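Here it is, the structure in full.
Note that this complex is displayed minus one protein chain, with the remaining chains in position.
Letters A, B and C name the chains as they come in the text, with residue numbers starting at 1 for each one.
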Amino acid sequence: MSSKATEVPTTGGQEITYLEAIREALFEEMESDENVFCMGQDIGVFGGAFKVTEGLQARFGPQRVLDTPISEIAMVGAAAGAGHMGMRPVVEMQFIDFIANAYDMITNYVATARYRAFLPCPMVIRGPSGGYVRGGPFHSQNPEAGFIHTPGIKVVYPSTAADAKGLLKAAIRDDDCVLFFEHKYLYRRIRDVVPAGDHVVPIGKARTAREGTDVSIITYAATVWKALDAAQQLADEDGLSVEVIDLRTLSPLDDEAILATVRKTNRVLILHEDTRTGGIAGEITARINEQAFAWLDAPVLRVTAHDVPLPYAPSLEDFVLPQTSDIVRAVRQLAAY
Amino acid sequence: MSSKATEVPTTGGQEITYLEAIREALFEEMESDENVFCMGQDIGVFGGAFKVTEGLQARFGPQRVLDTPISEIAMVGAAAGAGHMGMRPVVEMQFIDFIANAYDMITNYVATARYRAFLPCPMVIRGPSGGYVRGGPFHSQNPEAGFIHTPGIKVVYPSTAADAKGLLKAAIRDDDCVLFFEHKYLYRRIRDVVPAGDHVVPIGKARTAREGTDVSIITYAATVWKALDAAQQLADEDGLSVEVIDLRTLSPLDDEAILATVRKTNRVLILHEDTRTGGIAGEITARINEQAFAWLDAPVLRVTAHDVPLPYAPSLEDFVLPQTSDIVRAVRQLAAY
Amino acid sequence: MAPRPESTRPRRSRGRGASANDRPPSESLSREQLLALYYWMRLTRTLEERLVALYRQTKVVGGLFRSLGQEADSVGSAFALERRDILSPLIRNLGSMLVKGATPLEILRQYMAKGDSPTRGRELNIHFGDTDRGFIGQISPLGDMVPVMAGVTLSFRMRGEDRVGLVYIGDGATSTGAFHEGINFAAVQRCPLVVIVENNGYAYSTPTSRQTLAASFVDKAIGYGIPGHKADGNDVLAVYDVTKRAVDHARRGKGVTLIELMTYRRKGHAEHDNQSYVPEGEIERWERENDPLTRYVARLTGEFGFTASDVEAVDERAHVEIDAATDQAEASPPPEALDSLIGVYADPPAAEPLWFREGIAQAVTSHERPAGWGTSNVE
Partner (left out) sequence: MAPRPESTRPRRSRGRGASANDRPPSESLSREQLLALYYWMRLTRTLEERLVALYRQTKVVGGLFRSLGQEADSVGSAFALERRDILSPLIRNLGSMLVKGATPLEILRQYMAKGDSPTRGRELNIHFGDTDRGFIGQISPLGDMVPVMAGVTLSFRMRGEDRVGLVYIGDGATSTGAFHEGINFAAVQRCPLVVIVENNGYAYSTPTSRQTLAASFVDKAIGYGIPGHKADGNDVLAVYDVTKRAVDHARRGKGVTLIELMTYRRKGHAEHDNQSYVPEGEIERWERENDPLTRYVARLTGEFGFTASDVEAVDERAHVEIDAATDQAEASPPPEALDSLIGVYADPPAAEPLWFREGIAQAVTSHERPAGWGTSNVE
């Protein structure tokens, strides 16, 4: 363990990794609100499988950084119960893939509690998500589509360190359950400057990651970076001006930002790492159709993973997941439509 | 219990209810293939909460019509294990809402078994689904969106007695896991003539429920009947010719049938009882955009439930769910676009 | 309102030889409390009988679930809690909810899906709660309330509050993963929680012998490393005693206890269920030999020295209360359609009506209604 471990310093104004940004958000919110506590498997002394919670238990004690049994149903249910009583639990899934085990508790109990029983569930479920890391079918999932479909749940999926920190703080302060997906490929690869002070990014607001006028790419999480690479390549090679919208929040969707970019470029590519059928791109396409059909100069197109469980070998995973070259090809097609 | 109970007659050529059609399919498949067996809560002596399996245990014995503990995870997992060994289990969820408890087992284990391990899961998970019956938030769900997103699973949702029988027989014979959603509002309200003999309806093929040339309504399950009512009203009152497509299978979607109707009417309404955001209408909209954008004379529109848990009181449920009047209004809007 | 446990006045002085711990806690109940136990059981039964009448008049929306013959289990256990404690009832714990302060009027409005019911018509039957009065409403997926109550009581422990939780689980629902994960979590976290398995012989049509091979549900306690106790669920004082001891144990920081209460479901799973699967004579035997009200009345008028007219006065009072509540509930309006869009989230506070509902009033008044209920056995 690094010496930093027991301190969990709060930076601000400095360049830190996506992972450190998450740890800082946890640290700051636990400091400022005694109702915030963390629970999960191996998050205490060990600091979690990815070391996101490293140092938290040393700082806040085992009562507030709680190692649980391997019981995703119980973790989520207990968070809801504690939430009813005014606590603000943050539950870590060791890998987000295991959120499937708590699907009933999340969609049936937590999501409906306020509506049917006027009971608040101010809680966050967070965990390492996504592929490109040779994790195979059960350590690479992007479970957002299974949850944006559920009224009562919010879903957040940041792509930068600044957003990771600011959105997690907003999620912890939100009075409803927020699923906070962390892209594990970005944990230690992305670092950027996080504003000093109490940096909170509002839930429900997208971000323009790159301005452009010819074609829009709407995406989130790890593929934001691929979209930016593709945009640069298309500027260099084709002279195309590509706008990249980073959704940041998947539920509720930022319709305004989506419609604004459609009206601006009239050509939209939706890009996600999740499998194609039933992925969130369909929902966005429908919203664009309903609200901005007249602005479309070309069909809304999707670049997504193939509809297969994510395989493990590099050659297979790379084929199944969307790559920059795919985005380039798709944008060229849209621009030429 | 009716005297019919212990006989489970096979009709064919006669008018029977949607529920009787399902029972007949189970009966016939169990008769013709000794590997087919049923399991579920209270399906044996009691014949199930809706009496779908009434008479089956008397005919086939408790070994093949098996009452299980209240254990949805175990029911699905055990079906998969038995399926690996060459059996063809049919699992009943007492209400389909409880399929959420087995979400991990279905999406992680069953859906991936063939792909990652070359293990077949020839099994059916079936159960009463859908609203309009004052069932409240946990006895009215339409869980299709949570599963069409999962490669490796097929999803079927019939609207007529003939299809209920024919699709269930196809599902039982399919070599992969098929989720078979039965709309409980239709159980005893719909009756139609089921063809005699070994009536099998292929999975993956939609049905034209009504021919038309002005506007297409793409839908499935209980709302097929609302679409037909609306089409008649629109013909009578507006002279509009509305085509109604009954999808029957939701995964895999019948792209050909969808595109054919788009090319024919150039105006499409997608209608589902499920909540709006993340529902299957988005996926269909995206497919139409990608493959038939040039044929669209108007935006693809959606009529769906509102994005709330389904409330129980009649006045609330009726407001939240799509009604015929909504369809009429939406079609008029499309026709006038 | 009958006296609640808070107003405890010892009924008799402590026996000289026995220590406080050995003596059943029920020996400390006041005469008012002894009669209150009967009142809650009678109120439960009378209210359910009224619900049956309303159900037959098709005024109940959806199914009706009875606790006939199980009233002692609900009432005796809930009576062992303090007002600040929290319990999570199941479909057959109407009695527990009444003890915890739910009113017949609320129950009646709930069952009739009225707009001024506790859930404003959003949820079924007795699926409602009130954390101030100390009960949290269940949801239908069985077992889920065990993890939730683990979390409720975890918060008590974390904050050092002197509060205890009580959660019920049916014999059938012990087979769910949620029950297992929740009780294990609560046990290892030493939450102040009492878990009561209500063994009423059946889960819908399924007898316990097809639910588990265990000889007793209390045998599960050792596998969670917690104490387990079994009691006669149709003896309201025995139920009170076993629960009170477990509650005290939890309050002393000793963690979870599993209790198995032996009782019997005399009615079907819901009102529509004809119980064809029940062996002949079984129901009648329980009714004849083991009705919790009959048994308790015998003790009240026997060893506790109440008169028959004391008992009748309680019966009468329950009737009068239920009559009044029924009149009031029947007069309640249905919910307003637009209320259906309010409060899914704290922020935003309401969903927008969808575009095809622009003429909202018209859409609501001209909507179709189903010809009849599609199912009579919703739960």
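Criterion: a contact is a pair of C-beta atoms (placed from the backbone, for glycine too) under 8 Å apart; a residue touches a chain by one contact, two chains touch by 3 or more.
Please read these numbers as outputs of a predicted model, since none were measured by experiment.
When the whole complex is considered, the residue among A:R64, A:R173, A:R189 or A:R263 that touches the unshown chain is A:R189. Of the candidate positions B:Y18, B:F46, B:F95 or B:Y109, contact with the hidden chain is made by B:Y109.
Among the residues A:A82, A:A100, A:A171 or A:A335, only A:A100 touches the chain that is left out of the figure.
Annotation: of B:G40, B:G55 or B:G152, B:G152 touches the absent chain (contact as defined above). As for the chain not pictured, it touches subunit C at residues 175-181, 184-185, 187-188, 210-215, 219-226, 255. Listed by residue number, the positions of subunit A touching the unshown chain are 1, 41-42, 44-46, 49-50, 67, 69-74, 94-95, 97-98, 100-101, 128, 132-139, 184-185, 187-189, 226, 276, 303-304, 306-309, 311-316, 318-320, 323-327, 329-330, 333.
One chain is missing from the display, and on subunit B it is touched by residues 37, 63-64, 66, 68-69, 71-87, 89, 104-105, 108-109, 112, 114-120, 151-152, 154, 174-176, 252, 290.
Going forward, only the chains that are shown with their structure count from here on.
Legend note: the chain whose CA centroid lies nearest the centroid of all displayed protein CA atoms is B. Taking each chain's centre as the mean of its C-alpha atoms, the one that lies farthest from the centre of subunit B is C. A straight line joining the Cα centres of subunit A and subunit B is 32 Å long. Taking each chain's centre as the average of its CA atoms, subunit A and subunit C sit 41 Å apart.
With centres defined as mean CA coordinates, subunit C is found 36 Å away from subunit B. Counting partner chains per residue, subunit C shows two or more touched chains at residues 119, 122-123, 127, 139-141, 177-178, 344, 351.
Under the contact definition stated at the top, the residues of subunit A that touch 2 or more other chains are 104, 108, 112, 115-116, 151-152, 290.
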